[in-house]
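With one protein chain removed, the remaining protein chains of the complex are shown where they sit.
To keep things simple, chains are lettered A, B and C as they appear, and every chain counts its residues starting from 1.
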Amino acid sequence: MESAVKRIGVLTSGGDAPGMNAAIRAVVRTAMKNSIECVGIRRGWAGLIAGDICPMNSGSVSRIINRGGTILYTARSDEFRTPEGQKKAANTCKLLGLDGIVAIGGDGTFRGAQDLSRFGVSVVGVPGTIDNDIVCTDYTIGFDTAANTAVECIDRLRDTMQSHERCSVVEVMGRHAGYLALYVGVAVGATAVLVPEHQYDFEKHVAEKIRAARLGGKTNFMIVVAEGAASAMDVGKEIKEHLGLDPRVTILGHIQRGGSPTAKDRVLATRMGYEAVRVLAEGMTNRVICVRDDQIVNVDIDEGLAMKKTLNAEEFEVMTVMTGV
Amino acid sequence: MESAVKRIGVLTSGGDAPGMNAAIRAVVRTAMKNSIECVGIRRGWAGLIAGDICPMNSGSVSRIINRGGTILYTARSDEFRTPEGQKKAANTCKLLGLDGIVAIGGDGTFRGAQDLSRFGVSVVGVPGTIDNDIVCTDYTIGFDTAANTAVECIDRLRDTMQSHERCSVVEVMGRHAGYLALYVGVAVGATAVLVPEHQYDFEKHVAEKIRAARLGGKTNFMIVVAEGAASAMDVGKEIKEHLGLDPRVTILGHIQRGGSPTAKDRVLATRMGYEAVRVLAEGMTNRVICVRDDQIVNVDIDEGLAMKKTLNAEEFEVMTVMTGV
Amino acid sequence: MESAVKRIGVLTSGGDAPGMNAAIRAVVRTAMKNSIECVGIRRGWAGLIAGDICPMNSGSVSRIINRGGTILYTARSDEFRTPEGQKKAANTCKLLGLDGIVAIGGDGTFRGAQDLSRFGVSVVGVPGTIDNDIVCTDYTIGFDTAANTAVECIDRLRDTMQSHERCSVVEVMGRHAGYLALYVGVAVGATAVLVPEHQYDFEKHVAEKIRAARLGGKTNFMIVVAEGAASAMDVGKEIKEHLGLDPRVTILGHIQRGGSPTAKDRVLATRMGYEAVRVLAEGMTNRVICVRDDQIVNVDIDEGLAMKKTLNAEEFEVMTVMTGV
Partner (left out) sequence: MESAVKRIGVLTSGGDAPGMNAAIRAVVRTAMKNSIECVGIRRGWAGLIAGDICPMNSGSVSRIINRGGTILYTARSDEFRTPEGQKKAANTCKLLGLDGIVAIGGDGTFRGAQDLSRFGVSVVGVPGTIDNDIVCTDYTIGFDTAANTAVECIDRLRDTMQSHERCSVVEVMGRHAGYLALYVGVAVGATAVLVPEHQYDFEKHVAEKIRAARLGGKTNFMIVVAEGAASAMDVGKEIKEHLGLDPRVTILGHIQRGGSPTAKDRVLATRMGYEAVRVLAEGMTNRVICVRDDQIVNVDIDEGLAMKKTLNAEEFEVMTVMTGV
């Protein structure tokens, strides 16, 4: 990895995701092994504007591969959405002599990277978001941990629902995408799963599923709702009103964002962080690191952000068959 | 354990708690080893009224020691609160030739046991409730699992609160008792803990704690609220209004009731289930199995229910010192 | 899924893997939804020879999606390796009127499926083995759970190694393939990783890695060894002899085989089980269900077994860079 690149920055931006620390660690260690200096930028793009930096070395990233959250903090920045803000951020790069930035986050983060690229700063994005909604990559860091956390919580709920022969409605994350809800719903053997990609129809998607399960002998029911598909509270009310059950509603919320990352999130974060430095060292810019077919590749950010990710049709079909039993 | 007792019943009643299955298993296996027949009664006191029974043998309780919930189901019964209901339940015992009943549950369950005793049925109670609010025993089955579940969830929340430098308000179970909130609050290093035993004072119990932590350098705050102390939503609103922070509110709810029981819950449930059969076999009735100073003992139910459990004063003092830093 | 297929069998064979139960559940439920009768065959190919069967319905597979192991048991069979044994197994299929068999297991299981196919029985294989060593599929059921279990155990070891400033040698599964060791080693941030695919060289693969880490400031070291690469005990002895450290050796063993399956193992097992029935219903035989690029596909067994899976070269390169720091 011979390179003209001498000093790079690394930041996390947008919502945090388990595995971000493993990615930071890989960026720092790969840089060091290649004699590239690495600077930590705290609180995302806002921190780049403000020059909120910290030196990074091998010790700074010790013992963080298994820690949730991000040691570099994260924040959203309105100022960075303006050309003035972007200019300030680019100036910080100039002042510090940064030859490139690794930006870990979701699509908002990558749009920021596009903007900054226009000011002549080399930027490479690493997909870190529990939503797994970035179309150019099979996988985004944090999704696996979030899914397992939701599954563990719902397994617990299932215990008490079985004992009391009750109905449970659980809201999982996913404002615009039902990928997490679909995945979690299949994993817990849900009675019904509601995703934002399909227009919510209580009779068809909930009532008939519960009836089929009850007729099949079940006395407890688990409804998994993506937050963007319907309000779990409202679904609970409809179940009470139309089916006469007394459901318990649970909103998992931010619990899904934290926790020690799973093996998958640590491994992919490490591989992606490594690749990000390699790509910068080769002089590329405006790239996103992706995983496709278990290979790490890099694609143009503009390309990667051009499309909207859709639900896996086959997985959705399987869910449809498996629910309501 | 020579005994005139030939056949007993076992039931779970009230809210379920992790470890109830381990207690059922111990009751069944201890009975069998002593040549006492054991009948499972489903859905608590309501099931006893209805004669909702199932035969139990060694195989019925295989592989359940590590399962949350209760294989005998649980329910609340209004009918059993009436003398007519109690008489029906006593008749079921007569019909089935039950020489005694092991009733696993909380104080409501024990009050039912008292009632049934008056109709000449021998009953022994085993304390199974995540609230740990029964005064005669140091410990009730399920509390340890519930506490660990809450702690794991809050550890996850803490990750993301640190990354985003935010405030979190978490509501844990405890309508009348703050024991769980206090315990969990100490275990997670909460910034503040609110319990129903102390009149809620936002300025003193929340605002000053957050300020002290902020002045000490902290930028994230964790407020643990027992559901009986205040509404977590309202606490969140006050924090926003009076302190200008933007807190995230999480209500753990029924997640706390489920999950594979901890080692402690399994061991104590086993020891208590064993003792319950021993006590019945000795011809005693109207007893509650308790643990005191790590010894299993049995006390009169009336005595055990006479007092209200108060917070551990020393633990509360420790919490007061440890919070707000 | 209109089909001439009326009755199928399902079995698990070879070493068990977490997620096998989720696959069995999917096979049974998909069959039922398509009015195909499903028979459980216990103890793998041996059970097919012996006619060791049990009827399966929706209730038989309730509450098993989250359970480790296999409710159908598993066993190895020498008899099935002989043409006589295979003929007996084929006769059982004839006797029972089975139009097809879903066989869940590893490459040994698939070789058995090939053999049985020759006797005119339709067989479809579902890859279930923690080794992830089947070349035609990106993933085999159980690997993710095994990897996470190993990572959790090593995280615990790391705590005490840090406190005592010690060296740890951990042996993970993988007699012929180092995929698990490589993955786990990257996930825990190991000091060194030994895989059977590379000739073991103590000086280069262990001593230099430990020295580099010590020179970089580390005082505890974690060596991950695939069982096929070297004996963990021997590696420990060499470390003691040549480096003067006093390492602790741990052999994870069968702990890695059990436990509640992760979200990924449950979801892929469900999708694969569904596809296996679909493929049989379409009249195909001698197929293996695979996942490629997150899509479920089916390939010819002979093709799938023809090649040997090699280590992911890029992941190995990343490991090489990340270790010894």
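In this section, a residue touches a chain if its C-beta (ideal position, glycine included) is under 8 Å from a C-beta of that chain, and two chains touch if they have at least 3 such contacts.
This structure is a prediction, so every number in the text was calculated from the model and none was measured.
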item	value
Where the missing chain makes contact, among the chains that are shown	B, C
Given B:Ala4, B:Leu95 or B:Ala263, the one touching the chain that is not displayed	B:Ala263
Residue of C:Gly51, C:Gly216 or C:Gly258 in touch with the missing chain, whole complex considered	C:Gly258
Contacts of chain C with the absent chain, listed as residue ranges	12, 16, 18, 20, 67-70, 73-75, 149, 153, 155-165, 168, 248, 250-251, 253-259
Touching residues (missing chain, whole complex) on chain B	25-26, 29-30, 32-33, 58-59, 62-63, 65-66, 138, 144, 147-148, 150-151, 155, 158, 162, 183-184, 186-189, 216-218, 260, 262-264, 266-267, 270-271, 274, 292-296, 312, 314-315, 318, 321-322, 325
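Operating definition for what follows: only the chains that are shown with their structure count from here on.
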item	value
Chain contact graph, described as a line, ring, star, complete graph or other shape	line
Chain separated most widely from chain B, comparing mean CA positions	C
Geometric centre distance via CA averages, chain C-chain A, whole Å	27
Approximate Å spacing (C-alpha centroids) for the pair chain A, chain B	36
Overlap residues in chain C, where contacts from two or more other chains coincide	none
